[in-house]
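Just one protein chain is left out here, and the rest sit where they should.
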Amino acid sequence: MSYAKQLLDTYPRDVNLDADLLAATIDALSDCAQACIADADDDLSEQNIAEMVKCIRLCLDCADVCAATLGVTSRQTEYDANVTRPLLEACVATCKSCRDECERHAQMHEHCRVCAEACRRCEQACNELLAAME
Amino acid sequence: MSYAKQLLDTYPRDVNLDADLLAATIDALSDCAQACIADADDDLSEQNIAEMVKCIRLCLDCADVCAATLGVTSRQTEYDANVTRPLLEACVATCKSCRDECERHAQMHEHCRVCAEACRRCEQACNELLAAME
Amino acid sequence: MSYAKQLLDTYPRDVNLDADLLAATIDALSDCAQACIADADDDLSEQNIAEMVKCIRLCLDCADVCAATLGVTSRQTEYDANVTRPLLEACVATCKSCRDECERHAQMHEHCRVCAEACRRCEQACNELLAAME
Partner (left out) sequence: MSYAKQLLDTYPRDVNLDADLLAATIDALSDCAQACIADADDDLSEQNIAEMVKCIRLCLDCADVCAATLGVTSRQTEYDANVTRPLLEACVATCKSCRDECERHAQMHEHCRVCAEACRRCEQACNELLAAME
């Protein structure tokens, strides 16, 4: 069981959203943030670095947005949908832009394939959490 | 002149948005992120801490979202409005929630008044940048 | 297999440190950063919040330091031991301070017990990586 799930299970009040779904989203955000940091660095080591600039940039953006979304969704106390919802929407959009670009390089660079998968899973998890907030 | 403005002035390509407006937004994001971290900590030192919980939570959220928005808006290369726009919108919403709560404590706690001002200026700067993107 | 390990396995050059050890450290940093964010929030929901202030503060510090260390250790390209080593040492010290405080509350608050475990594992992983750098 992930730490995210353990911390939700030991939260002293009621959790505002479905705990399993929330824990899965937090884990996907954590994975995606790290994968994007690592993929940007992998790109920096490639021979065709000039063609990887857009990928590096979007990976850095995606890492930043996932980290912020991880923080906000990890906080249960005094939950505020006005904060959580637009941030999840921004996170979905960023993961999508990053994934699209990573997929363009996935055939040539295996690390971009891995990062695209982390982005897709994060995008999906954020979308499911948004749907559960309706 | 702020470092943000100096770095935009020495950017090797054309800047995607109005450089003065962008630099002002980056500086406001930087100020707001720091003010929110500090205000959350100030709240932790107050006698009536139990009443400050919502303020602490929103300050932590606001610091995270401003830091991510600072990162994304500081990057000019391969600009992607699909990433920048929803994040600026999320940042406006978060600054607003945080400011509303800080203002509730502004009479009693001077640090909340200062933080509310940083949030208001950041909210306004992000809104102006969004308007310039139309 | 974690994304950290997959990204190291697909890194286009040689990895500077033992890849298994490095991936385990990155995962422990990621877990600890999230656990500390969540535990600080759990503390904010407790009845005895006034007694949890030190724990909240150290959890916020530990989350920040682990996130920075995660970033630096995730980058393989142009590895610089002058940056990595003192940061790992700072991370070990921060995890230790945070764990000590969480353990003081572990009997009363299960979430502090979980967070203390995440800190202990992260401290240990960073120490092993430091030892491998000798």
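Should a chain be cited, it is by its letter among A, B and C, assigned in written order, with residues numbered from 1 in that chain.
The rule is short, and it goes like this: a residue touches a chain if its C-beta (ideal position, glycine included) is under 8 Å from a C-beta of that chain, and two chains touch if they have at least 3 such contacts.
Small disclaimer: the values here were computed from a predicted structure and weren't measured.
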Worksheet item: What are the shown chains that the omitted chain is in contact with?
Response: A, B, C
Item to complete: Could you tell me which of B:Leu44, B:Ala90 or B:Leu129 touches the chain that is not displayed?
Response: B:Leu44
Discussion item. So one chain is hidden, and I want to know which residue out of B:Leu17, B:Ala35 or B:Cys55 touches that hidden chain in the complete assembly.
Written reply: B:Ala35
Worksheet entry | Where the missing chain touches chain B, by residue | 2-4, 6-8, 10-13, 26, 30-31, 33-35, 37-39, 41-42, 44-46, 67, 70-71, 74-78, 109-111, 113-115, 118
Item to complete: Could I get the residues of chain C that touch the absent chain, sorted low to high?
Response: 53-54, 57-58, 60-61, 64-65, 67-68, 71-72, 75, 77-78, 80, 82-83, 86-87, 89-90, 93-94, 96-97
Worksheet item: Can you name the residues of chain A that touch the chain not displayed here?
Response: 40-41, 44-45, 49-50, 53, 56-57, 60
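Note that in this section only the chains that are shown with their structure count from here on.
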Discussion item. Shared numbers divided by all numbers used: is that above or below half for chain B and chain C, i.e. same or different?
Written reply: same
Worksheet, complete the sentence: Separation of the C-alpha centres, chain A versus chain C, in whole Å, is 19
Worksheet item: So which stretches of chain A touch two or more other chains?
Response: 67, 71, 75, 77
